[in-house]
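All protein chains but one are shown at their positions in the complex.
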Amino acid sequence: MSNWPLKTKLSIDLSTPGHHGYSFPKADVPQAPAPGKNCRSTKINLPELSELSCVRHFTRLSQQNFSIDAGMYPLGSCTMKYNPRVNEVTASHRGFTRLHPRTPAKYSQGALKLMFELENLLSEISGFSRISLQPAAGAQGEYLGIKMMRACLTDRGETRNKIIIPESAHGTNGASAAMCGYDVLPLRSNEYGLVDFAQLDELTKSGDVAGLMITNPNTLGLFETEIQKICKLIHDRGGLVYLDGANLNAMMGITRPGDAGVDCMHFNMHKTFTTPHGGGGPGCGGLGVSKTLIPYLPTPTVEKIPSGDDEYVLVENEEKSVGKIKDYYGHFLMMVRAYTYIRELGARGVKKVGEDAVLLANFIRKDLEGHYDIPFPKTCMHEVVLTDKFQVKNGVKTLDIAKRLIDEGFHPPTTYFPLIVSGALMIEPTETESLNMVEEFCNTMKLIAKEASEEDAFEKHFKDRPRHMAYARVNETLAARQLKLTWKDLK
Amino acid sequence: MSEIRPELFYTKEHEWIKKTNNPKVFQMGITDFAQSALGDVTYLELPELDSTISQNDVVGSIESVKSVSELFAPLSGKVTARNESLLDDPSPLNSSPYDDAWLLEIEITNESELSQLLGPEAYASVAQ
Partner (left out) sequence: MSSRLVEPTDKECEIENMRYLPLTEDEKTRILEKCGVGSFEELTPNIPEELRVKGLLNLPSRMSEAELLETLEKLSSINKGAWMQNHLGQGVYDHTCPTWIDQILGRGEFLTSYTPYQPEVTQGTLQGIFEFQSMIAELFGMEVSNASLYDGATAVLEAVLMAVRTRKNNKPIVYISEGTYDNTRKILESCLPDMGIEVRTWWADPKSLESTPETFENDCGGAPAAIVLQSPNRWGVVEDWAGLDSVAKKENARSVAYVSHALSLGIFSPPGEHDIDIAVGEGQALGIPPGFGGPHLGLFCCKKADIRQMPGRLVGHTEDARGQQAFCVTLSTREQHIRREKATSNICSNQNLMALKAAMYMTAMGPEGLSKLGKGLRSRIFYLRTAIENKFKEKNIPHQVVQGELFNELTIMVGPKHSLWVDEKITQAQDQGILIGLDVSVPRSSGCVRGLNIAVTERHYQSDLDKLVEILGES
C-alpha cells in the first residue's frame, strides 16, 4: 500500500471555491421563480474540487485498500473468491443500467428473462423448487426465510413463538429471528461440533417450536451428516427448517441442500457467486424455497407466459404472499453478474468449484497440523477452524497472529468466530487461489507459529503489528470514546 | 492473575459488593477480571437514580470496542447513588475497578440475598 504524503487529507480540506468535477446539460427552459418558504437557507459544506483533484483524491484512497485483486483473503465463511471482470462488463450494458424498474414488461424482456433464467440456475444448483431474488443481501434473505416460515405456520393455524438457533450460528440469524417476533432458543453443539440431536429432540418435544435455523456446512466447516434426520424431526414436530447458505461454496455440484428436506435457504451472491464485495456491500441475497413455502413468496414474481414465445412478465402475488421486503425486485445489477458467472462455469465448472474449495481447505488442515490446535482435526469442508491454544501459552493470541499476517501480505482470516471455540481462526482459501498461493499462506502460518514459540515472542515478533504498512495499529478505543463521525466533529 | 480484594463480596457475574457506613446501603462495581475480559470500556449505561431494581435483573450495560456486557443487579433495592462521572468517562473501569470506578449504591430491601454473595475464595474459583 502506498505512502502518499497527502493521503490523510479529507476531500473537504482539498477544496477550492469555484472548482467542480461535473458536466451536465444546462436547462434550456425559462428559469422558474425561486422557491418560497421551502428554500434552503444554509449552504451545504461540500468540497469543491476539479475533476483531476477528485480523481487523484479517490485514487490515493484506493491505494490504501487491501483487495482480492492484490492479495489473498483466507476469511472463513466469506468466500472471498476472484471477482471476474467479464461480470463487470456485462453488468454495465446500457440495457441493464439505464432500465427503470417500472418499465413496462414489453420493453424490459431481457431483464425479466435474465431473472427467470437465474432463478432456474439457482434452483438446479441448490435443489429448491423456487427462488426469490428480492432480498438485498444475505441478512435480508434470512429475514425473508423466517418471515415466510412464520406465514406458513400462521396459515396452518399455528402460533409458535420459538426458533432454535445453534450457538455456532452467525450473528444475523438471531437478529433476523427477533425481527420476525421470535424468541431464540440456543442449541449446543455436540463434541464433534455438530448439532446435538438429543438436545434438539428435547427442545422440540413441547410442540411450540416454529423451526430451526441451521448452517450447513456449519461454522466449523463440518457437514451435518444427520441433516435429513434433523429436518424430519423438525417436520414431524410441526416446524420448518431454515438453512444459512453462507457456506454454499462447499456444496457446489456436490450436494444440494434442497434435497435434504430443508424448507428454505438464503444465498449470498457476493460469496458463492462472485458479485464483488465493494468494501462492504452491496450484497445480493436470494432465497430458495421448498414446495411448502411457494405460496408465501414475496411479490412480484417473474413468470414465463405459458402460451407465449419466450415472453416474461411480473405477477403480483397477493393472496398468501408475505408482501414486499425490498423495493422492486432485488439487486438486479448484481444478478447480472451472478448470471454471467454461472453461465460461464457450466455444470462441470460448478462441480469443480465445490471440489477445489474443499480440497484446498483440507490441504491447509493437513499442512498446519501440529503447528496449530485444530479442534476438529479429522475432516473439513471448504473451511477449517484453528485456535491459538498452542500459542497462547507463550503469550501470543489470535489477534496477534491476525495482525502479524498483514505484514506478510495476507489479509487475516476470520477471528474469534464461531464463538463456541475460544480464540478461533477460521480459514477459507476458496477455489480461485492456486495451490502455490495456498502453500505460501501455509508456509507463512508455519513461520508465525515458529515465531510464537520463541522466547520473548510477543515483544520480538508480535508487538505493534502491522509494522510495515502505511498505517500502524488503529486505535479503535479512541474512536468509540470520542465518536467523531463527520468532518464537522473535527473542527 | 486478576486482582481480588479480600474485604469485598462477589457475584458469579464478576461484580463486587462493598458495605458502606449505612448497614442498609451497599456499593457495587465490576471486578478486575471483568474489566480485563471486556477490554477498553467505551460506554456505560446505568439505571436511573431512585429506581427500584430486583436481584438478577439486567439494569445496565458496559460497552467496549468489541463487546457489550450486561450489568446484573446483585441485590434488590433502590438505587441511591450513581457514579455520574463514569458516564462521561468510563476509563477508570479499566484502571481502577475497585476504587474510582464504583458504579452504584443500593439501599437493599431483602437482607437474605446477602447470603447468596460469594466470598473472595469462592469468587477466585469462578474467576479462572
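First chain written, first letter: the chains are A and B, and each begins at residue 1.
Just so we're on the same page, a contact is a pair of C-beta atoms (placed from the backbone, for glycine too) under 8 Å apart; a residue touches a chain by one contact, two chains touch by 3 or more.
Every value quoted in this text rests on a predicted model; they were computed, and no experiment measured them.
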*With respect to the chain omitted from the figure, which of A:V195, A:A260, A:L287 or A:V313 is a touching residue?*
A:A260
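In this section, only the chains that are shown with their structure count from here on.
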*Report the inter-chain centroid distance for chain A and chain B in whole angstrom, where each centroid is the mean of the CA atoms.*
39
*asked:* Touching residues of chain B toward chain A in the complex: what are they?
replied: 39-40, 42-43, 63-65, 91
*Using the touch rule from the top, collect the residues of chain A that touch chain B in their complex.*
476-477, 480-481
